[in-house]
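One protein chain is absent from this view; the other protein chains keep their places.
On to chain A.
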Amino acid sequence: MTQLKSKGISLENLKVNFEEVHDGLNAQEAMEESNRCLYCYDAPCIQACPTGIDIPKFIKKIASGNLKGSATTIMSSNPVGATCARVCPTEELCEGACVLNHSTEPILIGDLQRFATDWAIKNEQLLFKPGKKNGKKVAVVGGGPAGLSAARELARFGYDVTIFEAEAEAGGLDTYGIVSFRLPQDISRWEVDQVEKLDVEIRTNTRVGTDVSFEELTNNYDSIVLTIGMGNVPMLGIEGEDLDGVHDAIEFVKSTKSGPITDELLGKNVVVVGAGNTAIDAATCAARKGADDVKIVYRRTRNEMTAYEFEYDFAKQDDVEFNWLTQPIEIIGNESGKVTHLKCVKMALGEPDGDGRRRPSPVENSEFVMEVDAVIKAIGQSRYTDLIEGFGLDHEGGVVTVDPETLQTSNPKVFSAGDVIFAKGQGEAMVVTAAQQGKEAAMAIHKQLAPEPTNAYKSFNKEEHTWLT
């Protein structure tokens, strides 16, 4: 994938720091790159794409100037294909599988995918039509990538689909969680709009369990797709977490996506706790809000961090400092309740624990204190256990139990996809996986509810994950 290059940080105009860093290909570059694609048969890039996009086909369509066809090929397999063009770890997926890795340089598949979907966005294309109504109703709980994907497919099959979305806008992490300089909100909004235009009703600001009851959903809908994702960052479990200046990384990033960029961190010292991709996002957002010094503290080492290598490189470009083998043990504040210091202890790695990573343990007498103005917690995400239990579904620690084939939960009427079924120790949850699971849940529902196989059902090519429409 194209290496993300920071354009430097402006302290005068913080807003520009949140504009997309990567410019994408221009028409000439897209033409040259698309012509470099070999148009492999049974291409490994397709196999490597969790949503099975027919990559050689969409690239060939760019080369011929059929950009609408190209965007349709992409979005047909991946309802959030414009987002994935920007956020997929392509070097681990399609581009990593490109046969040209064995001869020259892999094709810039992500950038080409962005080129085609950007064209569709810019030219206000509507790529799909709703299917003929079959009279059945499905509720989708959570309008993130998995929910949008399920809703889009179900609408194409002819279902009456309603998305229940707790936030003011649908799109989930695509809208609120992925930093603007990687994924501008407009991209996610377009994807939401594409789904909405298939007669899908999106009820925003509607929290299931509060604004609408579980019974209402189970009684009024033929099927339910639970795609609620994950929640906020859990407590660190140390003193001082309630002090002013302690933030939740998810909320922190969200504030930079939806609100104006504020300058309260300008010139300040910030510490981010954790070393996953969300921690990197929080750290780079802090740096881009003008913080003078941004440190990541992580109790393990670089080898165990879950952040992608390109995320790590990107954070380094924003001058984020990584402090390995460092565990916060207390957040210290002043008399007015404002964070002033973070107390940490140095760690050492011992034997591997349950998920195979070496277990860290504190080094005696190694405590030290650093001056901080803000602490951002990014040690993972909590689970919406209450909601899951509200539906009476089996789960393991907030991870909904599903049939791996059908994504059906312990309630035959409820299917689930996305981060809510993403169990710990599987690496990083990806948007593209959520999108694929959404498709699979929709397919399983269709198999269950369709009175007889429809054309869409018959034309599903399981091997290639595509609809032969």
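Operating definition for what follows: a contact is a pair of C-beta atoms (placed from the backbone, for glycine too) under 8 Å apart; a residue touches a chain by one contact, two chains touch by 3 or more; residues count from 1.
Operating definition for what follows: contacts and distances are computed from a predicted model.
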Missing subunit (named according to UniProt) among the choices "ABC-type quaternary amine transporter", "Cytochrome c oxidase polypeptide I", "2-oxoglutarate ferredoxin oxidoreductase subunit beta" or "Dihydrothymine dehydrogenase": "Dihydrothymine dehydrogenase"
Identified contact with the non-displayed chain, of A:100, A:329, A:370 or A:450: A:100
Option from A:63, A:154 or A:449 whose C-beta touches the chain left out: A:63
Residue of A:16, A:40 or A:261 touching the missing chain in the full complex: A:40
Chain A, residues in touch with the chain not shown (by the definition above): 31-32, 34-35, 38-44, 63, 99-100, 102-103
